[in-house]
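Note that this complex is displayed minus one protein chain, with the remaining chains in position.
Let's turn to chain A:
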Amino acid sequence: MPTPTPHDRVHSEEFLHTLMRRQLKLSIACAAAFLVVLLGLPLANYFAPGLMATRVFGFTLTWLILGVLFFPAVWAISWIFIKRSIWLEEDEVRQVKEGRTE
């Protein structure tokens, strides 16, 4: 039985499945980190209004988190995502090319 050519490998069910699963896993992990903060803040305001009304530099705590600190947190998540995602793509290309030289 002949070894599969790179062309076959790329077009195999298995390749597509792994490709999508790895990227989706990464995306969902990043989305989860984001959603915990985004959806958690209204809950914190709801259950601990006293704590969230604490004044820090004139801001209430909740205003400081949402109006200022939230942005850098999201930039960090997106930076990590892009680095990982590009690495995954390069890994996939490498795998296919190695399949060719075997």
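Please note the rule applied: a contact is a pair of C-beta atoms (placed from the backbone, for glycine too) under 8 Å apart; a residue touches a chain by one contact, two chains touch by 3 or more; residues count from 1.
In the analysis below, contacts and distances are computed from a predicted model.
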Protein name, per the UniProt record, of whichever chain is missing from view ("Cation/acetate symporter ActP", "Protein-arginine kinase", "proton-translocating NAD(P)(+) transhydrogenase" or "Ferredoxin reductase"): "Cation/acetate symporter ActP"
Touching residues on chain A - with respect to the absent chain: 10-11, 13, 16, 19-20, 23-24, 27, 30-31, 34, 38-39, 42-43, 45-46, 49, 52-53, 55, 57-60, 62-63, 66-68, 70-72, 74-75, 77-79, 81-82, 85-86, 89-90, 92-93, 96
